[in-house]
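Removed from the display is one protein chain of the complex; every other protein chain stays in position.
So, chain A:
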Amino acid sequence: MNIFGYSIKLDKTLATGRAKQKNAALSRKGSDIAGLYAALALTLLVLFAGCDNSFSIFKSISQETKQVGVDLFKNVTVRAMANDAANYYALLGQVVWRPIDGSASWNVLSVNGSTDYFAAGLASDGAKVYVAKANSNNVLVDVYKTIDSGATWTAMNAAASIGSSAAVDWLKCANGTLFVAFHASGTYSLYYYDGAAFKSAGIANISRPLIDIVWDGSEYWAISDSAAYHGSAGAMTEDTAPALAQGLIGLATDSAGRVLISRSDGLVYSLQSGAWTQITIKASTKLGPLFLLTQPAATKTIMVGKGIATYGYYEYDETGTGSLKENGSNYISTSSSVYLSTMLSKHVIGFWQPSNDANILYVMLAAGGTDSYALYKNIFDPTANAGAGAWSGWTAE
């Protein structure tokens, strides 16, 4: 009996232990299942949060067009463009050109009798074309001018004025005047060509790099990445209103008194009739280069590059209260599919229109490593869309 009694007691103890283990196991199982459900819910939440009901994947793909451009523009950066009456020019490591009438394809431009050079800058006023040549250390060799589409060149003896150790950052023509931004000994300066020699524009030995210069119809405006300057060619002074330390990125004008400056905080500063106003393009979002689109005339559109990792550009329609368009959705300059297959992941270097044709728009891109093109063209057809006009969408050059 004792044996049986002991046995029964042991059985009860074991049964109690098993029940506790079972309860613990059930508790663990319940906890595991709850964790699994939570993980599943979180996964679904993340997946659904990444969905866009307004974006059609297969429709977007079906609207794509195959882009076949010139190999010269594949995996490169187009840094500037220019034109004269006969040709378009684009600045890569060298200057390439093609006839405006399309009678020949892009080719390397021979500058002063040579195609073996490094070009640090390119500019034109619509008639004259300027190319800054540099040596292998990016030090200025000279600025060359042609008035006959590259048939003959004139050396402008720029190094004598600018200095023999200067590195050219960019050339730009504004209001028919050639400007040269350069750096030397860690400081940055802006010079202009007065018809006989290069002279200081009034911005000399500043600590931050210069970005761009425009003519607003009555005076010049230039920006460094931290401050804005304005005035006549030889006497530009700082304007503190839009200043932002290392935060100024783009400059544009309508050449009729309005100046726009894009910043790294998502704001565009707009100057009109002597007063600055702010336009929030996208709050707390770094912007890029600016361009004022004049077509269609019924809309007021600011095109501004993205300074964020996805790159590409925004279109901001100033009509009414203003609206931001991004990722090609409702763009007036292209369709969503064309935008996504041409611009995405490429840094916009700038927008450019020929001096003699407001119905052509180019976008210059940094396409290195994308196995895609760096220069795209868009053509405005004034007769399309029942006379309202429409842009064709980007096509690889």
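Operating definition for what follows: contacts are C-beta pairs under 8 Å (C-beta built on N, C-alpha and C of every residue); 3 or more make two chains touch, one makes a residue touch a chain; residues count from 1.
Here is the rule we use: contacts and distances are computed from a predicted model.
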Name per UniProt, for the chain absent here [options: "Predicted branched-chain amino acid permease (Azaleucine resistance)", "Outer membrane protein beta-barrel domain-containing protein", "Phenol 2-monooxygenase P2 subunit" or "SDR family NAD(P)-dependent oxidoreductase"]: "Outer membrane protein beta-barrel domain-containing protein"
Selected from A:39, A:61, A:85 or A:147 as touching the chain missing from the view: A:61
Interface with the unshown chain - residue positions in chain A: 47-48, 50-62, 64-67, 310, 327, 337-338, 340-342, 344, 371-372
